[in-house]
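A single structure is presented below for examination.
Only one protein chain is missing; all other protein chains are in place.
For chain A:
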């Protein structure tokens, strides 16, 4: 899907307008703008990158180079819920891999792919800075800690229940 023109929600536009004057130089607002747009549209399209460039008075390549550098910015859609299971050492020692397998099998999904029902995208993430309560994962913005395969199943059930509402 492409955006012929940017069709952003009013609150996204307000967030963008508020972000720019916070910085001494406009280019610094690239990341806040990309965050706002990705939250609004789910990903960063080429049109969005060009729109941000124009908004900040910089070249489109300067925006695209940021989009492609940072793992959180994406140029493709993800499922309704974005699930990131930590794979780094402390979580791996505590069974993060099994948690990820459970999330994938519950949604019959492949790693990094939107599940067939469109509900989730499950990915591995690098250290989420909560190693004392490993293994952990982020479901969108919510951190789930001290996970087990059983807890993972409960979270899947909850996501499915919310999805059918």
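Basically, contacts are C-beta pairs under 8 Å (C-beta built on N, C-alpha and C of every residue); 3 or more make two chains touch, one makes a residue touch a chain; residues count from 1.
Going forward, contacts and distances are computed from a predicted model.
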What does the UniProt entry say the missing chain is called, choosing from "Tol-Pal system protein TolB", "NADH-quinone oxidoreductase subunit NuoF", "ABC transporter ATP-binding protein" or "Carbon-phosphorus lyase complex subunit PhnI"?
"NADH-quinone oxidoreductase subunit NuoF"
Touching the left-out chain: which of A:6, A:134 or A:159?
A:134
Full-complex touch with the removed chain, picking from A:34, A:49 or A:156, is A:34
Omitted-chain contact residue, chosen from A:60, A:95 or A:118:
A:95
With the missing chain put back, one of A:49, A:109 or A:125 would touch it. Which one?
A:125
Touching the hidden chain in the full complex, which residues of chain A are there? Just list them.
22-25, 27-32, 34-35, 56, 58, 62, 65-66, 69-73, 84, 87-90, 92-98, 111, 124-134, 138, 141
